[in-house]
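In what follows, a single structure is set out as structure tokens and then discussed.
Just one protein chain is left out here, and the rest sit where they should.
And then chain A:
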Amino acid sequence: MKKALILSAALMAGIVTGGVTKADTYVIDTKGAHASINFNIKHLGYSNLRGRFDKFEGEFTFDEANPEASSVLVTIDTSSVNSNHAERDNHLRSADFLNVSEYPTATFKSTKVTVNGDGQGVITGDLTLNGVTRSIDIVASHVGGGQDPWGGHRQGFTGTTTIALADYGIDFNLGPASKEVELTLEVEGIKQ
């Protein structure tokens, strides 16, 4: 009886997910540094200042046959901000910007994936930064994927979004040209 129940439950589960091939889980290859979270902000409106977060981790699910079922979760160590200038990075960590002592992590958790075809799509999700959670759209594209030379399987994506600093409670005035930050995520995952 018990066995039959388990069997039918397993069958039911098979029906529910049936017709959909199994989405694989990929861990973002931060260990091998085939991933980066980069930001770009205008300096005075005269140039682009680029930086990145050195420490983060995450994983995503991806099914090539049904990419809209994909999901992604990324956790960023905000104190790892690196703009290649130690004093500026300390300022970025302070309460004027990332407030890392109070909010040491930022997260992105996808809620919906829309595919426009040709490997392009939009990942909608909640970005939590400086303690504020807001829904953002990341314009993403599938860069490539397949076997790697070392017996594993990888998939890679690139995504871009723009956020307004004020939306996340960051109101230090950097000037009228520097109210928005462009975030670029380069992600390569290893199939588990």
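In the analysis below, a contact is a pair of C-beta atoms (placed from the backbone, for glycine too) under 8 Å apart; a residue touches a chain by one contact, two chains touch by 3 or more; residues count from 1.
Rule of thumb we're sticking to: contacts and distances are computed from a predicted model.
**Q** Can you work out the missing subunit's protein name as recorded in UniProt? Choose among "Cytochrome b561", "Carbohydrate ABC transporter membrane protein 1, CUT1 family", "Histidine transport system permease protein HisM" or "FecR domain-containing protein".
**A** Matching "Cytochrome b561", "Carbohydrate ABC transporter membrane protein 1, CUT1 family", "Histidine transport system permease protein HisM" or "FecR domain-containing protein" to the record, the invisible chain is "Cytochrome b561".
**Q** For the chain not shown, which residue from A:S36, A:N66, A:S80 or A:S141 touches it across the whole complex?
**A** A:S80
**Q** Taking the entire complex into account, which one of A:D54, A:D167 or A:E180 touches the absent chain?
**A** The missing chain is touched by A:D54.
**Q** Footprint of the hidden chain on chain A, which residues?
**A** The list for chain A reads 54, 79-80, 82, 84-87, 89-90, 93, 172-175.
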